[in-house]
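Only a single protein chain was left out; the remaining protein chains are all shown in position.
What follows is chain A.
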Amino acid sequence: MSVENTLPFERQEAYEWPLAVYLLLGGIGGAFISLSFILHYLFSWSIVGNYGMLIGMGFFALAGLTLLFLDLERPLNAIYSLNNIKTSGISWDVVLIALSFGGALLYVLPFYVSIPVLESLRLLFGGIGALAGFLFPVISGGLISAPVSVPLWHTPLLPVLFLINSFGVAFSAVPAMFGPGSEIFAFIFNLAVFMANLVISGGFIAFYEHAHNGPVEAQYGFHEMWKKFNFQVGFLVVGLLFPLILSGYMFFTGNFLSWGFGALAVAQLIGGIALRNCLLKHGYLTYPWPY
C-alpha cells in the first residue's frame, strides 16, 4: 500500500501540546522525587531530600492536578478515571501521580513536624513515592505508544525516551539548584547527563529506523516532523546536541563550569517539550481504506 493508494491522511485531533506539557512536567516531577529520595537515603543529602521532593511535588501538582484536570472536558468526573485500572494507561497515570505525590508528602513532613509514626515509616513512604515517580514517565510513554492506530507512536522506544529525558533534566537541575556537593558528585551528575544523552541519541536513531522504514503512515508523520523548526532546533540542536557536547566537554576536561548544569537542565527541558510536542502533533491517523 502506498500513499497514492490510500485515502487522504486524517489528523488525530485528540492529543497535542497540552498533553505534551503534562507528560513533561509529570515526568520531571517523578524523576525529581526518585532522585531526591536516593540522594537523601543513600548519601544523607538532606537539603535535596527536603527541597528536591518539594520541587518534584510542585511539578506533579502543576502537571497532574492542574493540567490533567484542565485538559479534561468534565474535570469533576475525574474520580471515574480509576474505574479501569485493569487496562487503561490513564488510570495508572492517575494512580502513580497519587502514590508518588502522597509518598513524597509523607516523606517530607517529618522535616517540619515531629510525628513518630511517619518517621518510622519514612523509608517505606519515600520508596513508594520514588518507585511511582520512576514509573510515571514509563507508563505515560506506554500510554501514548500503546494504540495501534497511530503507527508513529506505536513503539516501545517512547517510554524509554520519555524516561531518560526526564531523569536527564533532574540530574542537571539538582546540582544547578543545590550545588554539586563535591567534585565526585559533580563528576557523577555530569556522567549521568552525558550517558542519558547518549542513550537518547541511540534511542532516537532507533526511532528514526522505526519511523523511516515502518508503515507508510509513520513515514509520512516522521517526515512532516523532521521538516519543522521546532524539531530541528528545539529537540535536535538545543535538546540533544548541545547537552551532549557540553556534558562531553565537562566530562573529558574535568572542568565543571559554574553555569554548566543550569544550561544543561534548561536545554534538556526545551528538548523534552519539543520532542513530546512534535511527536504528539505529527502522529497521524491514516484513513484505512486501500482503495
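Simple rule for what comes next: contacts are C-beta pairs under 8 Å (C-beta built on N, C-alpha and C of every residue); 3 or more make two chains touch, one makes a residue touch a chain; residues count from 1.
Everything below uses one rule, namely that contacts and distances are computed from a predicted model.
Q: When you check the chain that is not on display against UniProt, which of "biotin carboxylase", "ABC transporter substrate-binding protein", "Transketolase domain protein" or "4Fe-4S ferredoxin" does it turn out to be?
A: The chain we cannot see is recorded in UniProt as "4Fe-4S ferredoxin".
Q: Looking at the whole complex, which of A:S81, A:S201, A:Q219 or A:Q232 touches the chain that is not displayed?
A: Candidates A:S81, A:S201, A:Q219 or A:Q232; residue touching the omitted chain: A:S81.
Q: With the missing chain put back, one of A:L23, A:V150 or A:A173 would touch it. Which one?
A: Going through A:L23, A:V150 or A:A173 one by one, A:V150 is the residue touching the chain not shown.
Q: Which listed residue, A:F111, A:Y208 or A:Y287, touches the chain dropped from view?
A: A:Y287
Q: Can you name the residues of chain A that touch the chain not displayed here?
A: Within chain A, the residues that touch the unshown chain are 7-8, 10, 12-15, 71-74, 77-78, 80-84, 87-91, 94, 143, 146-150, 285, 287-289, 291.
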